[in-house]
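Beneath this line is the structure, given in C-alpha cells, with notes to follow.
With one protein chain held back, the other chains of the complex are shown just where they sit.
As written, the chain order gives the labels A and B, with residue 1 at the start of each chain.
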Amino acid sequence: MDLSTIDPVALFAGLVVAATPLLFAAIGELVVEKSGVLNLGVEGMMIIGAVCGFAAASNSGSPVVGFLAGAAGGAAISMIFAVLVLVFLSNQVATGLALTLFGLGLAALIGQPYTGIKPPDFEEVHVPVLSDLPVLGELFFQYDLVLYFGVAVVALVWLFLNRTRAGLVLRAVGENHDAAHSLGYPVVLIRFAAIGFGGACAGLGGAYLSLVRVPQWTEGMTAGAGWIALAIVVFATWKPWRVLLGAWLFGGVTILQLNLQASGFLSWLQSLGIPAQAQYLSMAPYLVTILVLVLISADRTRARLNAPACLGRAFTAAG
Amino acid sequence: MLRLEPRPNSSALVEMLTPVVAVALTMLAGGILFAVLGKDPIVAIDTIFIAPLFDPFSRSELLIKATPLILIALGLSFGFRAGIWNIGAEGQYVMGGIAGSAVALAFWNVEGIWLLPLMALAGILGGALWAMIPAILKTRFNANEILVSLMLVYVATLFLSAMVSGPLRDPQGFNFPQSRLFHDSARLPLLLENSRVHVGVLVALLAVAVAQVLLTRHLFGFNVKLLGEAPRAAAFSGVSVKRMTVVCLALSGGLAGLAGLFEVAGPVGQLQLSLPVGYGFTAIIVAFLGRLSPIGILLAGLVMALTYIGGETAQFALGIPKAAISVFQGLFLFFLLAADLMTRYRIARIRREAR
Partner (left out) sequence: MKPLLAIDGVSKSYPGVKANADVRFNVDFGEIHALLGENGAGKSTLVKMIYGLVRPDEGTMRLAGDDYAPAGPVAARAQGVAMVFQHFSLFEALTVAENIALGMADPPPRRALSQQIREISTEYGLPLEPERLVGDLSVGTRQRVEIVRCLLQSPRLLIMDEPTSVLTPQEVEQLFGTLRKLRKEGVSILYISHKLDEIRQLCDHATILRGGRVVATCTPAQETARSIAGMMIGQDLAAPSQRSFQPGDVALSLRGLSLPSEGTFGVALRDISFDLRAGEILGIAGVAGNGQDELLLALSGERRVARGMIRLNGRAIGDRGPNTRRRAGLLAAPEERLGHAAAPAMSLWENAFLTGRVRLILAGGGFLRKAMIQGFTKRVVGDFDVRTPGIETRAGALSGGNLQKFVIGREVLQSPAVLVVNQPTWGVDARAAAQIRASLQDLASAGAGVIVISQDLDELMEISDAFSVLANGRLSPPRPALGLDIEAIGRMMGGAFDVEPAEAARASA
C-alpha cells in the first residue's frame, strides 16, 4: 500500500468538488422542508438537471447556459410534484417517489443522444495572487464559479430564513400552516415557491455533476446523490451551515474511498489474507449516510427542535 | 363555483374507477409522448398493450414478469397502508437472491427435493433480515426508514457485485461475474411445457389470496389500516407501532427476498450481476396502482408486466427507447395519485346567490 499517493491538498480540493452537487440539492430541500413539504423526488430532479444541463451546454457550447438549463429543468419537473401535492393533495411520500422514478426515466430518454460525448470545458476562476498562493491557493482559490456560488447560496439561504420577513413567513408556514393561513399568509403559494426553489437547486446540483464533477452524461449517474442530500438535511437538523458541513463530510467520504481504492489499499489487505474487494469500499458513502442518520435521529429532542412541525402534512384551507 | 369536500362514505365504484381513469389518461399522455418521439401513437400503444395478449409466448412471459412484481407489491402494500415506507425492496430482492443462491451453490453437487424449499427459506430470510436493518434502526434510533432502506439498495447491489466476482463466482467461468448454473433440483419446476412459467406464479397467486384474507378479515389487516389512518387511535387501540414496523418490514422484505430467489432459481438459473432490474421500484407503482389492495395488485402487476413485455417488443419493432417505458410508468403513477383525490373528496358546486 502506498498512502503517500494521497495528497491532502488534492483530497480537500476533490472533496469540495464532490460535495457541491450534494450541497445544492440539500440546501434546496432544506428550504422546501422548512416550508413544511417533504419532497422525496430530489434524486429525480437532480438527474433531470444533470441531463438538461448537459444537453444545453453541449448544444450551446456554453456551460453557463447548461447550468441555467439544469436549474430550469429541475424547477420545471418539481412543479409536477407541487401541483399533485398542493392542489391534488396527494400523499407527499408517494408523489416524491413517483417524481424520482419518472425523473430517472425521462432523463434517460432525453439523454440518449448525449451518451459518450464530452461537455464544453468550464474554466476555473483565476484570482491573481490568491490562486497562486502555494497551499492556500490550491485549497481555496482554484475552483469554478458555480462552486463558490453553492457556498454563497448556503449563506443567502441562512440570511433569508433568519433575517428577512419572507423567510420568517416561510418558517411560519412550515411550523403551523393553519395559523399562518388564519393570519392571512398564502400557504399554498409560498409552498409552490419553495418547491420551485428546491427543484432549481437540485437541478443545479445535477448539472454540476454532469458538467464538472464527472463530467459526462450516463444513465442513472446521480447514483443516490439525491437521497444522500435528503439525509444531509436531517443530519443538518434543518440548519443551513450544517448542510455545508454535511455535504463536505459526504464528499470527503466519497473521495477518500476512491483514493483508498487507487492507493493499493485493497491489495495490501488482500496480502494480509483479508478477502477485500473494491465493492466494499464503494459502500462507504451509503453506510456513512445510515450511520449519520442513526446518530442524529437517536437524539430525539434535538432532531425535533428544528424539524418543521407541519413537515409532510397536507394543507386544506377550511371554510 | 366549485369546491372540494370530503366524502362521507367511501364509494366502491369510485375506488374501482380511479385506476381505470388513470390508465386512460396515461394512454393519452403516452400517445403524445410517442408522437413526440416520432412514432405512430396508435401503433405504439397497440404494440405495448394489445399485441402481447394475443401471443402465447408473450402471455407466458407476462406471468413470469408479473410474479416478482406482485409478490413484492403485496408485501409493500401492508407497510404503505400503515405509513411504514419500505423503499428498499430492490435491495431485499437482491439479498434474497444472493441468500438463496448461496444455498444452491453450497449444495452444488447434492440433489434432493428438500433443496428448493431450503433455498426459498434462505431467500425469505435474506430479504427479511436485510429489511430488519431499517426496522431496527427505526424502532431503536428513530432513523428514517425511507432513507435507510434506500441506501441499503446500493449496498446490496455492491454486495451482489462483490459476491459474483468473489466467493460465489463460477470457478470455470473465465472470471466472468456470475455464479455456476444451478442444477435441476435447484431450479423451479415448470408449470407449462415449452415455456418458462414456473411454480412461483402459483405462489404469487396464493400470496394474493392470503393477503386478501389478512387485510379484510384479520386483526393484522385491521391494525395496519388503523395505524395508517389514525396513528393516535391505533395507539389508543393498543397497536404497538414498533411491533408493526418490524412485522411490516419483515413481511415486505421476506416477500421481496422470495421474489429474488424465484428470479435466480426460475428464469435465470444462476446468480448474475444483472439480477436487479428495478422490480423493487416498479413494485411501488404496482402497489399504488392496485390501490394497496391484494386483488388490485394482482391486476396492476399484470398490467405493469404488460408494459415491460410490450415495451421490449416496441424497442425491437419500433425503436422506442427503453427509457420511454419508464417515463410511461412514471406518468401512470402521477395520474393515479392525482385521480386518487376523487376517492377522498368530491367536487361540490356552490351556488352563489345572484346579486
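The definition used in the following text is that a residue touches a chain if its C-beta (ideal position, glycine included) is under 8 Å from a C-beta of that chain, and two chains touch if they have at least 3 such contacts.
Please read these numbers as outputs of a predicted model, since none were measured by experiment.
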Omitted chain's touching partners, listed by label: A, B
Looking at the full complex, which residue from A:P8, A:G184 or A:G273 touches the chain that isn't shown here? A:G184
Full-complex contact with the absent chain, from B:L226, B:V264 or B:A339: B:L226
Out of A:V83, A:V169 or A:A298, point to the residue that touches the absent chain in the complete complex. A:V169
For review purposes, identify every residue of chain A that touches the missing chain, sorted by number. 165, 168-169, 171-172, 175-176, 178-180, 182-185, 301, 304-306, 308-309, 319
Mind pulling the chain B residues that touch the left-out chain? 5-6, 8-10, 217-220, 222, 225-226, 229-230, 232-238, 240, 348, 350, 352-353, 355
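Keep this in mind: only the chains that are shown with their structure count from here on.
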Using the touch definition from the top, list the residues of chain A that touch chain B in their complex. 40, 80, 84, 88-91, 93-95, 97-98, 101-109, 112, 219, 223-224, 227-228, 230-231, 234, 275, 277, 279-280, 282-283, 286-287, 289-290, 293-294, 297-298, 300, 303, 316
Can you list the residues on chain B that touch chain A in the complex? 4, 80, 85, 87, 133, 137, 140-144, 146-148, 150-152, 154-155, 158-159, 161-162, 165-167, 281, 284-285, 288, 321-331, 333-334, 337-338, 340-341, 344-345
